[in-house]
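Here the complex is missing one protein chain, while the rest keep their positions.
Note that the chains take the letters A and B in the order they are written out, and that residue 1 is the start of every chain.
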Amino acid sequence: MNFLLSFWRSTVGAKVVVAVTGLILLGFTLFHMIGNLQVFLGADEMNTYGAFLHKPEILWAGRAVVFGSIGLHIVAQAKLVAATAIARPTGYRKWNAKASTIYSRTMKYTGPIILIFFVLHLLNLTTGAEFGFYVHPEPYLQDGNVPRAFENLTSLLGNPLWATFYIVANLALASHLWHGAFSMTKTLGLSGVRQLRLARVIASVFTLTVTGGNIAITTACVLHLVK
Amino acid sequence: MSLPPNKIPTGPIDKAWTDRKFSMKLVNPANRRKYTVIVVGSGLAGASAAASLGELGYNVHCFCFQDSPRRAHSIAAQGGINAAKNYQNDGDSVYRLFYDTVKGGDFRAREANVYRLAEVSVNIIDQAVAQGVPFAREYGGLLANRSFGGAQVSRTFYARGQTGQQLLLGAYSALERQIAKGTVKMHPRTEMLDLVVVDGRARGIVVRDLTTGAISSYVADAVCLGTGGYGNAFYLSTNAKGCNVTAAWRASKRGAYFANPCFTQIHPTCIPVAGSYQSKLTLMSESLRNDGRVWVPKDPANCGKHPSEIAEADRDYYLERKYPSFGNLSPRDIASRAAKEACDDGRGVGPMVEGVRRGVYLDFADAIQRIGKAAVAEKYGNLFEMYQRITGEDPYEVPMRMYPAVHYTMGGLWVDYQLQSTIPGLFVIGEANFSDHGANRLGASALMQGLADGYFVLPFTLADYLAGVKPDGMATTHSAFRAVEGEVVAKNDKLLSIRGKRTVDSFHRELGLLMWDKCGMARTEEGLDEALQRIPALREEFWQNVTVSGSGAELNQSLEKAGRVADFLEFGEVMCLDARTRAESCGGHFRTEFQDEGEAKRNDAEYSHVSAWQYTGVGNAPVLHKEALEFNYVHPVTRSYK
Partner (left out) sequence: MRLTLHIWRQKAPTARGGKGDFEKYEVNDVSEHMSFLEMLDVLNERLETEGKDPIAFEHDCREGICGSCGFVINGSAHGPVPRTTVCQLHMRSFKDGDELVLEPWRARAFPILRDLIVDRSSFDRIIQAGGYVSTNTGSAPEANSVPVTKDSADRAMDAAACIGCGACVAMCPNASASLFTAAKVAHLNLLPQGQPERLIRTEKMVLQMDAEGFGHCTNHGDCSAVCPKGISVINIAQMNREYIEATLFSSPREGDTGDGA
């Protein structure tokens, strides 16, 4: 397995790990957003969907993939950032960006924001009671192992402070995806000019769809448009 | 000592090199690593030689003053490389390339050398392609060619306008491969400052580490110089700033004769000098003359006007007028001299620099009208862009301004057919030797010669020499090395101790201007005599009044330059002396006294020889040795382009 170790140790290899896990997480964000759109269909639909996700085999498989990807995404990137931090021991007195964007240069900040959001989001809507992050007054699971997904969501995001935080976090996510979703195609070797142009369009549409959807849900909740 | 035999093979010229390759001695593969070879310079000649010798198994040390071997000035060659492949089925052959080169050199090159050059030219292309040189291709996937520099066949291979770069990167990659294998040890940022001769054989060099300033020596069984030309004797030239004569000149001071130093090539299409601060000249590809028309105002009074204000009738298209059959495509030397004449006549254009306008127009207005702006852009877009970047003028709107500049030096250290100098064990390759171009080099032939010497000639001839000597374990502790190191240190210390008032560059500029005026495009006995008076005085002043800051024990660019300029101040005198002694005009050497209405007038009866100069001490007249030239195949005729 030396070749895997060697791959992991190289900058290109580690970056490929970041890209592949990023790709998986893109799938997760899309799936998650689409699922949550059911909030507009009402409590029953939403909670039934929640119950489906709560089947142990689905729950644990999902968690393994998502947590595993997040873990690898972070570890690989942290390794690269640590190595790169010493690649330029003395910085410039002046430095002007030429092609890099605010989105590409803030990946290392938007990443941690998204991570914090992710943790809080889990606590908010599932098991955060003991830390004081669980908002809904009643327990997480109703009878028959059906989660109070709809109620949790609407009561949480009915709170303007939480809603603002969720929107800010989604803007960070948008920034992260704007660069990441396109950048990963190059890291994974997409090199045709036409294909890259297409990839840029797809990455942009994807980013706007996912974060736009999330923000729409949040906005609807804070304005009490869904009840 | 008179000149050693030139070792030219007897017998038919088309068999000469094959026969010689067979008769030369070989070194057993198992013994090769016991021989150490020093290669100085990492341009096309040096890099190809070092790589090829490394592949053969010799223990090679390669030196360059740049930070990487890839930066040698070969990299700047734009146009292309000739080879007698006859891919275009237009009647080319080894014999024709040989013929054109001898004729183009105005019958001042050795036939046998030139034939060998033409013969191996085809191998160079094969080698370069195998290395991954991205030559231009046709849609069918085969190599493209163009006609270059007035040649009547299309034999020039090219890689955009960057042929020199691509060929050098090819040779450099072969060199780096050998460095990785350990057969070649590379010494970048290391300048050769002297040659060590022991018992009449070249045995090593003394170098300065340009980063630390340390002076040290390297011992070898043979030394090979691929150190380029001396165009920077003129200060302003198209050469890189670092190009210098130091290695060759210091070898000359140790006994290597210098051949035909006055043979320099002037390129007609360079961007003119813009001010007294000018540090170098930029060449614009000669291909521009295919569509541009050269003119100056008829009346000097119009020279200050904007070109658009000068009526068609008031313009003098002097090349078309003087040379109706070749017109704007007249050979380099003729076009250059005609531009100088126009400017000397007070009809130059562009800004006044030190009281004179030195420039002529190269006008594309007709071409734009004829084939359209888009077609002109297609052909010359990148050149127009470069011109605009440098001058700030748009050549689509305002005619380009051009002036000739020193570009290449045909002279160099004398070598025999086997590329060995008058010092046994000292070999000289590429532009640094005098060899194959005679009095004038054809376009796209410099790259060919550098690579021919390095890839396909030196590896054989060096073996012939090495087979006759035994590795003897000599070390740098040998008294000869200690002595030369001492001299080098003393010279540097002297330069650092003067602390005078004038900078190194100011001396270099003054020498350059003098050389350009008196020993440039047109030379006269009177002017050369004046230069021969003034150079020693300038040299004297240099050693009294130069200022070199810093110390010898650090990275010190002033000290590097000072050493090189000190050598130009000695060498310039030999150039002028050679030009004065050669009382004829031939190729790039034009003596105003010897002409037929502007055409160079060769004197084959008295000057059909190579002039090799033996150094006898600073300020002493060098001794002239003549090697007679024989022409058994290409019979001397007068060039005419009227």
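We adopt the following convention: a residue touches a chain if its C-beta (ideal position, glycine included) is under 8 Å from a C-beta of that chain, and two chains touch if they have at least 3 such contacts.
These numbers come from a predicted model, not from an experiment.
**Student:** Could you tell me which of the visible chains the hidden chain touches?
**Tutor:** A, B
**Student:** Among B:D14, B:D90 or B:E138, single out the residue that touches the unshown chain.
**Tutor:** Within the whole complex, the residue contacting the unshown chain is B:E138.
**Student:** Of the residues A:P56, A:P137 or A:G189, which one touches the chain left out of the display?
**Tutor:** A:G189
**Student:** Which one, B:A180, B:A475 or B:A605, makes contact with the chain that was left out?
**Tutor:** Candidates B:A180, B:A475 or B:A605; residue touching the omitted chain: B:A180.
**Student:** In terms of residues, what is the contact footprint of the unshown chain on chain B?
**Tutor:** Where chain B meets the chain not shown: residues 48, 51-52, 55, 66-71, 73, 75-76, 85, 87, 123, 125-132, 134-143, 159-160, 162, 165-166, 169, 172-174, 176-177, 179-182, 186, 188, 211, 238, 240-242, 274-275, 277-280, 282-283, 351, 386, 389-392, 455-456, 459, 499, 501-506, 547, 549-550, 554-555, 557-558.
**Student:** Can you list, in ascending order, the chain A residues touching the missing chain?
**Tutor:** Residues of chain A in contact with the hidden chain: 3, 6-7, 9-16, 80, 83-84, 86-101, 104-105, 107, 179, 182-183, 185-193, 196.
Methods note: only the chains that are shown with their structure count from here on.
**Student:** So, what's the distance in Å between the C-alpha centres of chain B and chain A?
**Tutor:** Computed from C-alpha means, the inter-chain centre distance equals 63 Å.
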